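Presented below is the structure to which this report refers.
Note that one protein chain is taken out, while the other chains of the complex remain in position.
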Amino acid sequence: MSTLPIWQFDALLLIMVVLFAVVALSIRNLMGAAIVFGAYSFMMCLIWAGMGAVDVAFTEAAVGAGVSTVFVMSTLYNTGATMHRRTGGLAFKLFIGVVVTVAGVFLLSALPDLPAWGDPDSPVNAAVAPYYITHTIADAHVPNVVTSVLADYRGFDTLLETTVVFIACIAIYSILRVDKAKLETDEPAVVAAPRYDPGDSLIVRQASRFMVPFMQLFALYVIAHGHYSPGGGFQGGVILGASLILLAISFDLKFLLRQWSEKTLMMLVASGVFLYAAVGLACVFMGGNYLDYGELNSILPGERDMARSHGILLVEIGVGITVMFSMIAIHINLASNGRFDRGL
Amino acid sequence: MTEQLPIVIILGPLLGAVLAAFTAWFRPKLSHPLVVVGLGISFAAALKLVFIVADSGAQKYWLGGWGTKQGHGVVGIQITVDHLNTLLLAAVSGIALLTAQYTKRLVDAELAGRQRYFYALFSLLVTGLLGITITGDIFNLYVFMEIAALSSYALIAYGRGRAYMASFNYLIMGTMGACLYLLGVGFVFAKAGTLNIDDVSAIIPELGQSQALFVGFVLILLGAWAKMAFFPFHGWLPNAYAYAPTASTALLAPLATKVSVYAMLRIMVTVYSIDYIIHSPATQSLVLYLSSLAIVAASFFSLTQTNLKKLAAYFVLSEIGYMVGGAWLANKPGLTGAMVHVVADAAMTSALFMAIGCIVYRLGQAQLDDLKGVFFKMPVTMAAFVVTMAALIGVPPTCGFFSKWYLIQGAAQAGVWHFVAALLLSSLVKAIILFRIIEIGYNRVPHPAIEGNPAIPRNEAPLSMLIPTVAMALGLIALGLGTSTLVNTIISKALPAALTP
Amino acid sequence: MDFLGYILICAGLVFFLGTTIGLLRFPDFYTRMHAAGKGDTLSTVMILIGCICLSSTQVDGMELLLLALKILLIINFIFIGSPTATHAMMDAGNKAGAAPWIKDSK
Partner (left out) sequence: MQNLISNFNYVIVVILMMIGLWSMLAQKNLIKKCIGMAIFQTGIILFFISIGAKDNALIPILTEAANHTYHDPDVAKVANPLTQILMLTAIVVGVATLGVGLALAQKIYQQHSSFDEDEILENQRK
């Protein structure tokens, strides 16, 4: 393929990233800040893709630039997007500035000691990592090294990461969800100004109806083909979630909730983690260590390496399920302010 | 089957939580027993491992069977149960089990109608804390840290009202801590090339003087300090613990900060060797001053509080100072004291917050002025409370005395007299507060035993709460009596060999 | 094929330049959105087709087909998504009462 990177382009991107960060934090309109932050994330994607980290870039594009921006916007939809100008507090800001600068100088003092950028013999690149590159085919028959490390060598991290998404989902649910019956007495109802509803427009509805199947098809491809190309459970799950979020935005939440009730959504979120943990537990019952998919070769087709490959696919599906439904549930909670009726 | 025990410790609460999240939708009553069963399995495994470790040394477990490969070190994730963490594992899972039993009534009363995911989050928090304790991989530790942190934000936010802002502040500080930790891990990783704690600790001495390693060390410590609310980062803790529902605080206060202290100990003792601290005396004395300051400031603030929960939160802060200071004395009694105190303080804080929870359950609030006559209303609870306070002060047969004794011994040996003074001052302040509470609770009302005074009806907390509270208080004394056995069989083996005796 | 690819990409960049200038220089919300919506879509599509042409000289057979299919999917998304988004934003601006520019107004 191509050789990397044209350094001028990289340097330009890096400077742009810093600029975007500053702009995102200094803009007074919060909606604008969210958009600029999305652009910042896309810049970051380019930089990472330029350094060969395609899976990370893919995830950041889907998660950091896509879904995060949607989350911030649905929060702002229910609240206010403008910041009041406030004076004072300058001394405090300066003090923090000094502290942060000291921290920065302290970090910079370590730079000469770090291995140079791109050195293939640096400890990080020479100690553990080569094992993965040279053994992934023999061990798990997965040419995408990232997938095999993600779901097999360091599969425990990924189980926990899925758990983190699961926790975030049920945490947001517990924080925001309110009963409609209690609404009148308990929480002051926020008086929302009449807002623009994109679902009013026929063009938007038809266009998203046309795009959603393609998105889902692509997402399934990303999950299933994660062994051979960038992607996997996370990215695919996020895209699947995004396709339904698109439906929720272009029609309305009720349209989505008619197909996926609250109960179904929240139970599916848990089921993905359960699938992952159960696959690991099955390995223990077959006589191996936890998450040692090789032990599954008596129930999955193929020898140990193929059993690993299939085990990876199983857990990726678990990850995909949890991530997809978490993203939808988080969006619904944020957008409808926990009322599950209307919203962005 | 015993070789699978380390992973069982994590899987018990994890699967319990996931199943509880399922049953919350069709059999809500099942959630609590499921979580209790999960924690019970975890506690049994942890207890069994204490004996195994005492007999045959550290137990290592490789996830996915990915152990050491020739020339590469450990390629997978390792979890380790050794002399340093086995006691804490048993303490965390045991306290969590007792607390889960204890909080049932509190949750039904405080969070009626909203408790759908409470026990799932409760169990996930325990998963995270156990994971931080058991893991043998510095990146895996970060993930567990976030699991514990995210579930605790939600548990605090259950308190509503001001709890949301308290939880948000905790989120910002907690994430800052986690990010600093992760950045520190990056620096260590850049120099060592591996994430496995055993491998890193073997590589670090070979690298010699290295600024990147030092920066990594400082960043990791700052991260751990933000998580444990050590002195300059303590702002979030009192509000978070005071406004959280009592049921959440009963779990968070004893365990969350202690486990972060353990993480710091693990980094100091195992990842970087203790020589690293001995060879940087400037940092060492700075941290010792900070810990003394933390103890004194927290003690001072606890004197000014009128709310029992906030007061207890400031106790937690001052105890953090004990442990950080003890660890940074970097001599044998100091480190022993810190290690004992992590376990002892978890038990003491747990008993303290359980007693406070009983009081809140009956009185509805925890203002000091409302405690009038509480000794007559709830004699058993208050007996447990007094025992706990005695332990916190450091009265001999309780565990608080022994750990404090080690700490003072260590400080004296290192010649750090300001730390000794801070320790004694903090004990004094706690004694003052105890007597103040006794004064309010006992003397402010006319004594009912005297003829003619109105009788005060007994109104004890329900047995499901009272039994764990009393058990915990008795446990403090038992732990105190068993301290020397624990130190000789387990903790002394966790100390680095290079230490001066 | 290479040549065609470069031509397409360069043309795309020219249109992009036009979009950017339009976005900055046009007088009101609607005309700016018009520039952004139209030029952006066209130039992205041109650049992506240019990419297909360029890659056709490097890979072949099944691999090229798959690659082209993927890029065509991207084009499909952009071709539908971008104008729709522009439309939604214009509509929202209209409802929010953004005043259109009229010739003599300032």
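General observations
Letters A, B and C mark the chains in the order given here, with residues in each chain numbered from 1 onward.
What we mean here is this: contacts are C-beta pairs under 8 Å (C-beta built on N, C-alpha and C of every residue); 3 or more make two chains touch, one makes a residue touch a chain.
This is a predicted model, so every value here is computed, not measured.
The absent chain, not drawn in this view, touches the displayed chains A, B throughout the complex. The chain that is not drawn here is touched, among residues A:47, A:204 or A:269, by A:47.
Residue in contact with the omitted chain (choice from A:96, A:217 or A:299): A:96.
Touch with the chain that is not drawn comes from one residue among B:150, B:250 or B:358, which is B:150. Although one chain is not shown, part of subunit A still touches it, namely residues 1, 3-4, 7, 10-11, 14-15, 17-18, 21-22, 24-25, 30, 33-34, 37, 40-41, 44, 47-48, 51-56, 59-60, 63-64, 67-68, 71-72, 75-76, 78-80, 83-84, 86, 89, 92-93, 96-97, 99-101, 103-104, 107-108, 111, 114-120, 122, 124-125, 128-130, 132-134, 136-137, 143-146, 149-150, 154, 157-158, 160-161, 164-165, 167-168, 171-172, 175-176, 187-188, 190, 228-230, 234, 323, 330, 333-334, 337. Contacts to the hidden chain, counted on subunit B, fall at residues 139, 142-143, 146, 149-150, 153-154, 157, 161-162, 164-165, 167-168, 171-172, 175-176, 179, 182-183, 186, 189-190, 195.
In the analysis below, only the chains that are shown with their structure count from here on.
If touching chains are joined by edges, the resulting network of the protein chains shown is an open path.
Should one ask which of A-C and A-B has more C-beta pairs in contact, the pair is A-B.
Centroid distances from subunit A, each centroid being the mean of CA atoms, peak for B.
Centre-to-centre spacing of subunit B and subunit C amounts to 57 Å, using the average Cα coordinate of each chain. We define each chain's centre as the mean of its Cα atoms; on that basis subunit A and subunit C are separated by 27 Å.
Interface residues of subunit A, counted against subunit B in their complex, comprise 106-107, 109-110, 112-115, 122-132, 152-157, 160-161, 163-164, 166-168, 170-171, 173-175, 179, 182, 263, 266-267, 269-271, 273-274, 277, 281, 284, 288-294. Residues 196, 198, 200-201, 203-204, 207-208, 210-211, 214-215, 218 of subunit A are the ones that touch subunit C when the two sit in their complex. The touching residues of subunit C, counted against subunit A in their complex, run 73, 76-77, 80-81, 84, 87-88, 91-92, 95-96.
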